[in-house]
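Report on the structure given below.
Apart from one protein chain that is not included, each protein chain of the complex appears where it belongs.
Labels run A, B and C following the written order; every chain starts at residue 1.
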Amino acid sequence: MGQTGEYTARVIRQEALDADAFLLTLEAPELAAAAQPGQFAMIGCGSGYDPFLRRPLSIHRAQSTAGAVSFLYRVRGQGTEWLATRRQGEFVPLLGPLGRGFRFAGNSRRALLVGAGIGAAPLLFLAEALAGLNWTLNILLGARTAHSLFCRSALERYGRVHAITDDGSAGRRGSVNALLQEALKKGTYADIFACGPQPVLQAVQRASADRGIPAQLSLEENMACGLGACMGCTCRGSDPSRMLRVCAEGPVFDAEEVILDD
Amino acid sequence: MGQTGEYTARVIRQEALDADAFLLTLEAPELAAAAQPGQFAMIGCGSGYDPFLRRPLSIHRAQSTAGAVSFLYRVRGQGTEWLATRRQGEFVPLLGPLGRGFRFAGNSRRALLVGAGIGAAPLLFLAEALAGLNWTLNILLGARTAHSLFCRSALERYGRVHAITDDGSAGRRGSVNALLQEALKKGTYADIFACGPQPVLQAVQRASADRGIPAQLSLEENMACGLGACMGCTCRGSDPSRMLRVCAEGPVFDAEEVILDD
Amino acid sequence: MTDLAVSIAGISMSNPVLVASGTFGYGAEYHPVFDVSRLGALVTKGLTLRPCAGNPGRRLCETPAGLLNAIGLQNPGVEVFIGDILPAMRSYGVPVIANIAGATDEEYVALAERLDGSGVAGLELNISCPNVQAGGMALGTDPCLAASVVAAVVQATSLPVIVKLTPNVTDIVGLARAVVDAGAAALSLINTLLGLAIDVETGRPALGNITGGLSGPAIRPVAVRAVWQVAQAVDVPIIGMGGICTGRDALEFILAGASAVAVGSAFFHDPLAAVKIIEDLERYCDRKGIADWRTLIGAAWKS
Partner (left out) sequence: MTDLAVSIAGISMSNPVLVASGTFGYGAEYHPVFDVSRLGALVTKGLTLRPCAGNPGRRLCETPAGLLNAIGLQNPGVEVFIGDILPAMRSYGVPVIANIAGATDEEYVALAERLDGSGVAGLELNISCPNVQAGGMALGTDPCLAASVVAAVVQATSLPVIVKLTPNVTDIVGLARAVVDAGAAALSLINTLLGLAIDVETGRPALGNITGGLSGPAIRPVAVRAVWQVAQAVDVPIIGMGGICTGRDALEFILAGASAVAVGSAFFHDPLAAVKIIEDLERYCDRKGIADWRTLIGAAWKS
């Protein structure tokens, strides 16, 4: 894990991908150099003390030569609404990189990447890294509509992408869980990496247990410090006496490490 | 007094006059039509609940045909800082017109207008109205430097402007109070209208009492409602049993109505 | 559209959105901005027997997501209120609740007697004002003293008596029980938190009165907690208040057990807050398909 730091990052670009999804690119050379796939940053989203807490966003891309870091996010409430109004040249406070990202090692393995909705944000960074190690990637991507399969074309550079949408406007109509079952039937994988809503993570967790394929899951939880200091972001560990901090022991957990609540 | 209303006003223009003074022009046709010189508006300055209260700003200009209202303000703290980042096309919430403005009636009278610092903001609107009634105006303007005599040239259209600055970069070096004493020695005036820091108002109040010239003073006080409902903005009335609401009985008071604290 | 009508302590209202005492003047101040007859009820600024000039010096100080006030009950006194202000206030056609404050039981009783038959729909006993020296706070923090003044007032008037409690106590539930046992027909929760701000440039307290009452969104979680606790302990309706700015906020109080809500400091942030809250509540009920909105009252612990 790279060295964590607090930065004031200049906005290079703010792109609206649809009515409420944005791609924010910040000038943050140290972060770009240090970040690992699956890590996140805590971003200050507001001018006064309301909102007070920073917002955790996964690192979508880190371009170390350009010194740029990108975040793919959906406007959900007050904080992301504010963030979406930041324009080129303005500044955003940012703490990162944070957390334990995806673990991978070795060359030329075969992996299944599963992402749904805006939860797919960390997959691009991961796919790029894995492709660099000559991994073969099968990437399952779910979204509401064709239009919200934001990183599809970028991901296609690193592996084979299978898309599915709620309305059938791209791929079949359905959930990414359907693609998961099929993929596991048809192929064999050394690893599964998943991020997205709870039902997707639960399906991957079950599949991992059933088939004995190691899986890593990226979790979300309300956060305050992002550094492991406040104990605010815990989830239940499989060892019932242990509460795990999503920001420190995660956000990426081995599937068997955690109990996923509904 | 015109009808008070709550509006969401589009920013037409935000001009930086110096490092921390701005001229903000908003599209607010009802306000432009209803406003009287000396009245003010409560402007929402922030995106969340911090800052929570609106900021009172005097109406600097009201152009009823253009449907535009301007505010001349200095960045002092959190609220005005936020306001200064508003750009053309963005919106600002605004309640107004509020308060009792300057009282004037009759034609072709001779008046002394006294303003200092950013406190001179309401003078332009007043001068325009008085000039429309063929009043003869002698306008005394104080500021830190020549550069901060923001409305000097605009005021020159309506009367004779005498400037004085703290550093002597325009007019003499000194305070507007010096100009006041001279003007009162040299000329006779039917009315005095003053706005600016407390020492200026106190000097005018004394001069008014000494020479028996009716004077009107525009006061400032911390405000919450701006409508006379919360009793938060009171100042002491000359009648000791009465606390006067600056937002409702003022902000413009007859000099003998109020006791000015230091 | 959902019918939001409700009756609190026998006072019928077209909707459960009232104004918080002291933040809305006597109605006329806000009438140019919106039609105040749309409100559930009006509540006056605290009334005293004799005219009161309020506190000297600075009275307001903004704080993060809130404000401190130390107005000190500036009001023209109950006589002027009844003679000059109440008629206009009643002309909006919504119930008028008189908020009253005294230094002694006798003053509360005298106020209650004077207001009986005056045309107000009810009394709100402010035994929780942090900004006055006498009575106020002490009366409101001791269950025995509080019960005694409430009993005396209930005895003296035919009007429904709503008692407004302070959150500045160890045990708000005990206080609530005591005043309900003494005859309170409803409770208002909460008055302001006792606070203080210092101007670091002058090195002196920012407010003329030194301490002040903290209100606004900053205190909302404390107010919701008070309503949640008290609603489960007493059987009278609760008017919830403390930082309510939106329909979402109002729903927090209702789900916690409030039968009505009052909008206070929110008016300073958005003068149209109360109207928007009424509309938000209607929309919420429509969206959730709720036939009788009153099933929401206390639903967070009832279900």
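Keep this in mind: a contact is a pair of C-beta atoms (placed from the backbone, for glycine too) under 8 Å apart; a residue touches a chain by one contact, two chains touch by 3 or more.
Quick caveat: nothing in here was measured; it's all calculated off a predicted structure.
In the complete assembly, the contact with the undisplayed chain comes from C:225, out of C:38, C:177 or C:225. The residue touching the chain not shown here, chosen from A:29, A:197 or A:232, is A:232.
From the options A:93, A:174 or A:187, the residue with contact to the chain not on display is A:93. Seen across the whole complex, the unshown chain contacts subunit A at 3-6, 44, 48-54, 93, 95, 222-225, 227-234, 236, 241-243, 248. Against the chain not shown here, subunit B presents residues 48-50.
For subunit C, the residues touching the absent chain in the complete assembly are 63-66, 68, 141, 168-170, 193-198, 200, 203-205, 211-212, 214, 216-222, 224-225, 228, 243, 248, 251-252, 255-256, 284, 296, 299-300, 303.
Following the convention adopted for this analysis, only the chains that are shown with their structure count from here on.
Contact analysis places B-C first among chain pairs (by count of C-beta pairs in contact).
When every chain is reduced to the mean of its CA atoms, the largest separation from subunit C belongs to A.
The set of subunit C residues that touch two or more partner chains comprises 64-65, 217. Counting only residues that touch two or more partner chains, subunit A has 48-50.
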